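All protein chains but one are shown in place.
The first chain written gets the first letter, and so on, giving A and B; residue counts start at 1 in each chain.
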Amino acid sequence: MKMFNKSYAIGKLSKNQYGLISSMLRWLSSNSTNLATSLNVAERRKTPILLVEDNHQKGVRYLRLNCPKNRNALSKEMIDALNYSIVDLLNDASEQHLKAEDSFKWLRALIISSNVEDFFSSGHDLKELATNSDREFRREIFMDLGKFLMNLQQLSVPVICQIDGLATAAGCQLAVSGDLILATKKTRFSTPGSNFGLFCFNPSIALYRRTNFNLTAFLTLTGQSITAQEAFQNGMINSVSETTEELHDCTETILDSIRMKSKSVVAIGKQFLYKQAAITNLSLAYSEGSDMMVNNLAMSDGQEGLDAFKEKRKPIWSHKLS
Amino acid sequence: MKMFNKSYAIGKLSKNQYGLISSMLRWLSSNSTNLATSLNVAERRKTPILLVEDNHQKGVRYLRLNCPKNRNALSKEMIDALNYSIVDLLNDASEQHLKAEDSFKWLRALIISSNVEDFFSSGHDLKELATNSDREFRREIFMDLGKFLMNLQQLSVPVICQIDGLATAAGCQLAVSGDLILATKKTRFSTPGSNFGLFCFNPSIALYRRTNFNLTAFLTLTGQSITAQEAFQNGMINSVSETTEELHDCTETILDSIRMKSKSVVAIGKQFLYKQAAITNLSLAYSEGSDMMVNNLAMSDGQEGLDAFKEKRKPIWSHKLS
Partner (left out) sequence: MKMFNKSYAIGKLSKNQYGLISSMLRWLSSNSTNLATSLNVAERRKTPILLVEDNHQKGVRYLRLNCPKNRNALSKEMIDALNYSIVDLLNDASEQHLKAEDSFKWLRALIISSNVEDFFSSGHDLKELATNSDREFRREIFMDLGKFLMNLQQLSVPVICQIDGLATAAGCQLAVSGDLILATKKTRFSTPGSNFGLFCFNPSIALYRRTNFNLTAFLTLTGQSITAQEAFQNGMINSVSETTEELHDCTETILDSIRMKSKSVVAIGKQFLYKQAAITNLSLAYSEGSDMMVNNLAMSDGQEGLDAFKEKRKPIWSHKLS
């Protein structure tokens, strides 16, 4: 099955290349062709800063940060690469797309990790921010990372962040913005921006949505780091593995549990997790939740699930939203 | 005092019986008679699916799920039984009722547990949902469970969930919807609905209101189970006892602490816990909280508390709201 695996990389783009790629993306997107393959041809580099690999066998698109020289800093180039790397998948989240013949039916999860030993990401590229004092340039960088993180929530498949090293500042923000966050014992988290004169405003937003106020305040006001174990004890991450190998075993177990489900059921479920979190009123939440459950049961995979349960057999999913 | 204990059970009701019971409930409710006694006579069965016991000595109404054949599935019958089991108590929560002579003055807590070894509840009855494809029928089931859980919050007395076995899907939703949630070491929680083609939408709502986002996502997206200890570490439950016996000791200690208080003070306090949780603005919250504290002090039990404190004696509560 290895022949199905596609990989490409996005490195530094000139303005012309940017335009070219953008047009390609629009075209590819509207033509439902395999974006990965095309970019593979167009953009293979010796030192790509983001490795993108589609593993059809595993059902996973892997995004691996790969910029050792600045410890996977979230430079404009890196943030652009991250945004480009999921452009083709965003259509996949729409009902229309899932209903239609789906080029990404094989895709069951997105995994974000680092290809650089001991580092996940060091956050925004301070050198780049220092060199460019234009307000619009700077704001775009911060907003484009935010856009990527919000788009992760829009994806139809679960996003797993694998953290096996230092995650700092916006690197910590990225780390805690997956749907599931897995780390190793050697991982440390910190948001020390104010040590460098720039408070970790946006990281505080991501942190507060995954852990309690006190830890968010501690991390951002002191700049001190915490261990993966401390993060775990505060609900900030889902697991702490002893070793890198154990982290991969843990990931495989989670992938197994996702792959055994209907893709469309997981898609509407994930979407609802974020929706209900924004509903304060319990009665309204249960009303919307009950609507979803009735709709889910009326889907072909809802019916198949009930049939399989009745007949005591394994369900065979259509993975369709209808 | 044992003669004061009442118990009844609600089993399968025919349409006629349903109408009869409904009328009885309305009548009983408006006449403030002891519902439990009446139903005891009318509805005693050999295999009731919900055991309802009023223990006046302990000040507790016990609801015990008792349907071993489907591991306490939350069938329409079970959900109806749950809703019926607290109909008489809901009036008790209203100011008018607490002010008036109170038939439930003896009641200090509601305890929900299972009478089936090793299982709390397996959640919605998939067989029943499979057999009935009517949208309205299905939606009513989901909403009626939600109604029960929201009514638990409206009760004037604390609701304690005792979990001593598996709590799955909507069974997990029920488990974490008490005011206090006590479990044993052998307890496990999971929301594996999507394994059966039906995402645990409503359980995710209940979970998110008691634990963090990451654990809610893990449970619902993977369907994997967690131990009581893991639930405890994430604030999802209040305690983990080593054994069933220890669970009962823990419950008795909590009951002691509730019974030593004024019923009306606990009632307005419990009500406020849910109210303040929905107020984002801190200034508004403190304004409403301060109003409550001033009103509380003006109640006869507020005054009695202060007097007893001044006179260094045990307070004697009237349990009245005025």
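List of remarks:
Convention: a residue touches a chain if its C-beta (ideal position, glycine included) is under 8 Å from a C-beta of that chain, and two chains touch if they have at least 3 such contacts.
Since we're looking at a predicted model, the values are computed, not measured.
Within the set A:Asn55, A:Thr187 or A:Ser204, the residue that contacts the chain not displayed is A:Ser204. When you scan B:Asp118, B:Glu245 or B:Asp307 for touch with the missing chain, the hit is B:Asp307. Listed here are the chain B residues that touch the chain not shown: 158, 179-181, 209-212, 233, 235-238, 253-254, 257-258, 260-262, 265-266, 268-270, 272-273, 276-277, 280-283, 285-287, 289-294, 296-299, 301-310, 315, 317. Across the interface with the omitted chain, chain A contributes residues 126-127, 129-130, 133, 135, 138-139, 142-143, 146, 149-150, 153, 194-202, 204-205, 208-209, 211-218, 220-224, 233-235, 278, 280.
The rule is simple: only the chains that are shown with their structure count from here on.
Chain copies chain A and chain B are related through a rotation whose angle, from the C-alpha fit, is 120° to the nearest 5.
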